[in-house]
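In this view, the complex is presented without one of its protein chains, the others remaining in place.
Here is subunit A:
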């Protein structure tokens, strides 16, 4: 398995043999197909971080995410959400970088 990116709480991997991705959520490694990774990206990107700092919009400062057609559920606090956003952004950045390198070689 190839490490794509490691943030403070989480890390992402690509597995060439199984042709899939893994996200390690600390105590829970989750296997994701590319479509599921795209779905996670969409969900994470649509989280409104500003709402976490507005007690009227998100009074508890938590976010509930379901993954892989509700096979997994994650409950994240603000710091974890920030970290997950970073992980997703950097993971896709690394994948793009890898594609560029592969193209030039």
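As a convention for this text, contacts are C-beta pairs under 8 Å (C-beta built on N, C-alpha and C of every residue); 3 or more make two chains touch, one makes a residue touch a chain; residues count from 1.
What we mean here is this: contacts and distances are computed from a predicted model.
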The chain not rendered here carries, per UniProt and among "Cytochrome C oxidase subunit IV", "ABC transporter ATP-binding protein", "Acyl-homoserine-lactone acylase" or "Ferritin", the name "Ferritin"
I need the residue numbers on subunit A that touch the omitted chain, in ascending order. 2, 14, 16, 19-21, 34-35, 38-39, 41-42, 92, 95-96, 98-99, 102
